[in-house]
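A single protein chain has been omitted; all remaining protein chains appear in their positions.
Every chain is named by a letter (A and B) in the order it is written, and numbering of its residues begins at 1.
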Amino acid sequence: MATHEFAAHESHAHAAPQGFIRKWVFSLDHKVIGLQYYFLALAAVFVGMFLSLLMRIHLIWPTVALPILGDIKPETYLTLVTMHGTIMVFFVLTTAPQGGFGNYFLPIQIGAPDMAFPVLNMLSFWTTFLGFIVMIAAFFVAGGAPLHGWTGYAPMSAVQSSGPGEGLGADLWIISIAIFCIGALMGALNFITTTLDMRAKGMTMMRMPLTVWAWFVTAILGLLAFGVLLSGGILLLMDRNLGTSFFVPLITMNGQLTGHRGGSPLLWQHLFWFFGHPEVYIAILPAMGMCSQLLSVFSRKPIFGYKAMVYAIMAIGFLGFMVWGHHMFMSGMSPYTAFAFSIMTMGIGVPSAIKTFNWLGTLWGGRIRFTSPMLFAIGFVSLFVSGGISGPFLAQPVLDIQLHDTYFVPGHFHLIMGVASIFGIFAATYYWFPKMFGRMMNESMARWHFWFSFIGTYAIFMPMHYLGMAGMPRRYSQMTEVAYLHDLVGLQKFITYAAFVTIAGQLIFLINLFWSMFKGPKASDNPWEATTLEWITATPPPHDNFGGHTPVVHNGPYEYSVPGQPRDYVMQTDPEIEPAH
Amino acid sequence: MASFPTTATVDDTRISGGDSDILPPVREGGGDDRPMAGSPDYATRLRRARLGLLVALTPVLMLFVSFTSAYVVRQGLPTLDPRTNTMVHDWIPVTLPKLLLLNTGVLLLSSVFMELARRQIKGRVASAPSASDISSGDQKLIPWLPMTVVLGLLFLFGQWTAWRQLGANGFYVSTTPSSSFVYLLTGTHAIHLMGGVLALLVAGVASLLHRSLKTRSIVVDISAWYWHFMAGLWIYILCLLEFAG
Partner (left out) sequence: MGLVLLVVIWLITLISTYFFVAKTWWLPVGASAAAPAIDHHFTVTFILMGVVFVVAQLALGYAVWLYRDRGSSSAKVPYSHGNTTMEIVWTVLTTILFVGLNLASSSIWASERFRAAEANAVRVEVTGMQFAWYFRYPGADGKFGATKPELEDASAGGEAALGLDTKDPASKDDVVTGIMVVPVNREVEVILRAHDVIHSFFIPNMRFKQDAVPGLAIHMHFTPVQTGDYEILCAELCGLGHYKMHGILKVVSHEEFDKWLAAREAEKQ
């Protein structure tokens, strides 16, 4: 772990642990654990990004040997697809926004000295870390990593002989996810208890920042979803290793009967997507919360429709559990069920539209400061709109007939849950870096990073929609076999070139991050003139967050440009302002 | 692109956060019963631990809800037999060993003992003078807690024996889907119960280490609710296997 880089922190706290191991490795401090999660996700995102780059290279130059991997066998591409998806979804999109920033800032933003159960918090990180190690180990066992995709559809994932990588590699893949589930459940337990029980005096639920709301609802989603994924993983392991037949009917593999009979492949899909769809919101809700917060801070305006935002978060969380079937329109599920799921799915577009409306409403009439976190927050809104617009296409079974499992789908979800969520992480990094490390990040580098990322993202993922409409299926390692795909190679080349440039742009972020950690200008306690509780305490915050004080909250989280106030913002701990209008 | 205005850089003159007037100078009771630094009081710790347990039981419940739905689907859904081109069911009901009833009795009795242990320690916390918070000899008290642990272990041993009986009758984990579920559900329940036994042993060790009575009472309280949940869960599993088999 990259924890020693910021050992320069001074500890203001009484009774803070001494010694490197207790302070930085097996720390009980939610802030250190948050940083551990963050750097785990940072390592994972570069692994995942590297895998995607190899995929892009192989796709357009199928005969070229890849760096590190050498000559490419047909299964290698699918290994890359599987591991890219799994690592990104679990160890980046679930880990950084929730485990990283949530851990660090949820207790501070509600005025608590730590999480409710610090030991459990530490265990949750190390469990997640173990999960990551097991996942990476899958690359190095005989047969290599699995090739069944991040969704692991049975029977392919449930029978060891279905392909190379489906042996020990696939077992490790399932075990890693099971371990991850347990870590995530421990984390969710902490988030929920802390939010419900440890808020400072005056911090009513309706005075919580939207970030806290997002983390809280995300934790509830995780609490309900990960247990189901865990159950699916257990059944899958039993099918693979104990000869049971939960998911596998009577099939032959390579001309041999497998000995299974009577199982239902669709059962796996139901269990997986019951988790899988809420997982999408687990990835995006924290980013929504962060961007709502930033749009308000840097427009110097109260958030437009705070209550509507809270209800929208809840509605998304609630509806998120009723739409999983929209991944299965073409799976052989009853068409009547499909229709019901499609209505629910269109329904979930409504709270998303409310949020977009409120973001624009927040910007409208504001006094926008183009700081780097704000740029990424604006970028997030743009990506969220673009990715959201393609949702109603896929949500209608009639159109899904043509678009399901084509490039339209990766185009859609990369924009809305992949990169939009990553933009949330970037925005949060630029915003909270001063608080976490006591120094400012370099603004020019941050802006260059933004332009590379924003334009690059559109250049990569918008053309995928065109490919999908033209009928290019996902997860094809080569475009050589099917005649009409030859015409699409040019567009694929464009995407690969765009990916090269965009990924190069991410190095700017990496350099900025580590350079600023040591060399950035010293940050003051409240550099953005924001109102929430993390900005009243020292930078970086002391061991118990508020140095023995207890914040008492009198105001809502987004009181900007309040008439008759000396400054254009009112801290949550300032004396209560007159109720508006 | 070279014309980026510099509004984004932090202008020190505008910075006014972190003024000392923002931090309330006095603690003002620290948010009622939610104290900040230092140890929270007993009532807060108990409430927090109970809330945590309630939240923690949710994913356990979801795990078994998920298994149940798999059970119902697997039992009800026919699959194609390619030989005859017809849809067939392959569910053969398992005859459960009678021993499971005995095990159920053992578990329920242990739950009663557990409840007595919880009330015992709660009563001691209530009556203990705060000065002599450290636990001393417990000689005169009925050892409900160790008895619960023994019954818990007896239950686990009984389950293991039931597995062996099933195997002796030719029902192994992969024999039929119904036997797969018997092993799956009893096994998952047993693992969860082992967690409960472990928690009780922790409470026991804490007693030997002369940890504070209050801390022990919280561990016992939480373990007790968990234990009752496990007992209830077991009744549910037994009913599912017996009546929906």
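Convention: a residue touches a chain if its C-beta (ideal position, glycine included) is under 8 Å from a C-beta of that chain, and two chains touch if they have at least 3 such contacts.
A quick note: this is a predicted structure, and the numbers were derived from the prediction, not measured.
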Hidden-chain contact residue, picked from the options A:264, A:496 or A:526
A:264
Of A:131, A:167, A:209 or A:305, the residue that touches the missing chain is A:305
Residues in chain A touching the chain absent from view
73-75, 78, 81, 147-149, 153, 155-156, 159, 162-164, 248-255, 257, 262-266, 299-308, 330-332, 335-336, 338-339, 342-343, 346-347, 349-350, 353-354, 356-358, 360-361, 363-370, 375, 378, 381-382, 385-386, 389-390, 392-393, 395-399, 401-402, 404-406, 451, 454-455, 458, 462, 465-467, 469-471, 473-479, 481-484, 488, 491, 560-563, 568, 580
List the chain B residues touching the unshown chain?
1, 3-5, 7-8, 79-80, 82-85
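One rule holds in what follows: only the chains that are shown with their structure count from here on.
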Write out the stretch or stretches of chain A touching chain B in their complex.
14-15, 111-113, 116-117, 185, 188-189, 192-193, 196-202, 223-228, 230-232, 234-235, 238, 242-246, 249-250, 261-264, 267, 270-271, 274, 369-372, 374, 440, 443-444, 447, 451, 521, 523-530, 535-539, 544, 546, 548-552, 567, 571, 573-574
Of chain B, residues touching chain A in the complex:
1, 4-5, 7-10, 12, 14-18, 22-25, 27-32, 34-37, 47-48, 51-52, 55-56, 58-63, 65-67, 69-70, 73-74, 77, 79-82, 88-91, 173-174, 177, 180, 184, 188
